[in-house]
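Entry: chain A
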Amino acid sequence: MIPDHLTILIVIIPLLGAYTTLLAGWVKRRFCFPIAMVTICIQFCISLALLYQVMKTGPLHYNLGNWLPPWGIEYVIDPLNGFVLVVLLFLSLLCCMYSKRSIVAEIEEKKIVGFYTVFLLLVAGVCGIAVTGDLFNLYVFLEISSLAAYALVASGREKKALFASFNYLIMGSVSACFILIGIGHLYIATGTLNMADLARLLPPLYGSPLIQSAFIFFIVGLSIKTALFPLHLWLPDAYSYAPSAVSALIATVMSKMGVYALIRILFTVFTPAFIIMEIPIMELFCWIAAIAIIVGSVLAITQTDLKMMLAYSSISQMGYILLGIGIANSVAMTGGILHILNHAVMKGCLFMVAGAIIYATGLRTIDDLKGISRTMPLTAAAFFIAAASMIGIPPTVGFMSKWFIALGALESGQWFFVVIILASSLLTAIYFWRVFEYMYFREPDMARQAAVAGANDPPASMLVPILILAAACILCGIFVAVPLEVIEPSVTRLLGGN
Partner candidate 1 sequence: MKTWALVSVLLVGFLLIWAEGDIPAIGDSDAPAYNYVADRYIKEAYNETDTPNMVTAILADYRSYDTLGELTVIFTAGVAVLLLLRRGGRL
Partner candidate 2 sequence: MIWEFNFALFLFLILCAIAAITVRNLLSAVVILSVYSLIMAVLWAEMNAVDVSFTEAAVGAGITTLLFIATLSRTTRRSED
């Protein structure tokens, strides 16, 4: 009985977990973490089972309330969902584990209950977005996860996080409104909210301004969520002032969810036939992504704060994913989707390392990191591996996705994008190399000596996620065939419309 319902359980379990966390927290605060951890663990197992099932039997459909799709809400899992779910939950699991100790210093003790409740709600929202086959349902879950993210960003002691969170809220709401307008346009034009149904009904209407404007609203709305370059302004503050576990969570899970939604809407609702034929906007989209790659890197170079630098680097890396999607041939798409995994793994690791350093020393600017490798060798090594992956040095996983995206650009004859991708690798190298040099080859300043010398590798609950992610950077690179096995069918499915 249960196996048929895994599709829905993956969302229901964290929801129930969240309610329970709040109640259990009232009884005893220390119940919260185990509940959250167990919940996400179960979810992760479910996501693996789902992926296995999808790969074996093809897409799974689940009609909520036993209503047939255009009337009721439908959950669909195809290889892409399955893959994204596994990535998201893997990262959520590690972030949750990491948060146990890391939030002690960053969050008032009393707030732990709320923190884990909201944490689970965020995970639930993100999973809901990933599995849903209904546009309005996507909007609802988008709001759950967004609200949770705003609260988490502001949950720490950092003052600046408040204003950052507020800006995030404003931009997030604008984006949600745009998405709502887009959904409205599609509904008015076709009368349905089901994605598969829309894909079936839309082709005769492709010429209509209503559909085209809906498309633009979706793209703009989701670009805000993914922080595509000119709309990225909310991102750096939100990422860098949030508690470190939250930074890691939203930098990986939330942003990936935005990208997933974008892919879903671009390729499942509006089929590739529409994107490629009807609207020249994809060309523009690619260019914007290319600019984002460069500008993000350049801004990252100018930063002095480690987390801020990582935040800007996120903008650049999201540009890669969007470029891969924008080029929209199978190789580049493969690269783009692979980069979802990569970026989650690498950025998760980097933000966790930044958090671990703050945890151990209280230092957060790059200048302060001098000589940290002596006292925190494992952390520094993890940073190095993740940064190498970010630069795209083989055999790390970052190399493989860059390879695919660049090859895709070559195949579509867009040499310029190849140059952009390679040039940005260099820019990435510049800002990571600086940190690397400071960590390994400098003596700490006088003022910081005590803090650095007294530091240690963080406790196991923080160190283990960091090391797992660092190892994943290399293992996913060497055994890239494993994720590709899932990504390739999903790309074929996405592009299969034409």
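Criterion applied: all candidates are chains of the complex that A comes from, given by their letters.
Here is the rule we use: a residue touches a chain if its C-beta (ideal position, glycine included) is under 8 Å from a C-beta of that chain, and two chains touch if they have at least 3 such contacts; residues count from 1.
Computed from a predicted model, the values in this text were never measured in an experiment.
The contact partner of chain A in this complex, picked from the candidates 1 or 2, is 1. Interface of chain A with candidate 1 (complex): residues 15, 18-19, 22, 25-26, 64-65, 67, 70-73, 110-111, 113-115, 117-118, 121, 124-125, 128, 134, 136-137, 140-141, 143-144, 147-148, 150-151, 154-155, 181, 185, 187-193, 201, 208-210, 212-214, 216-217.
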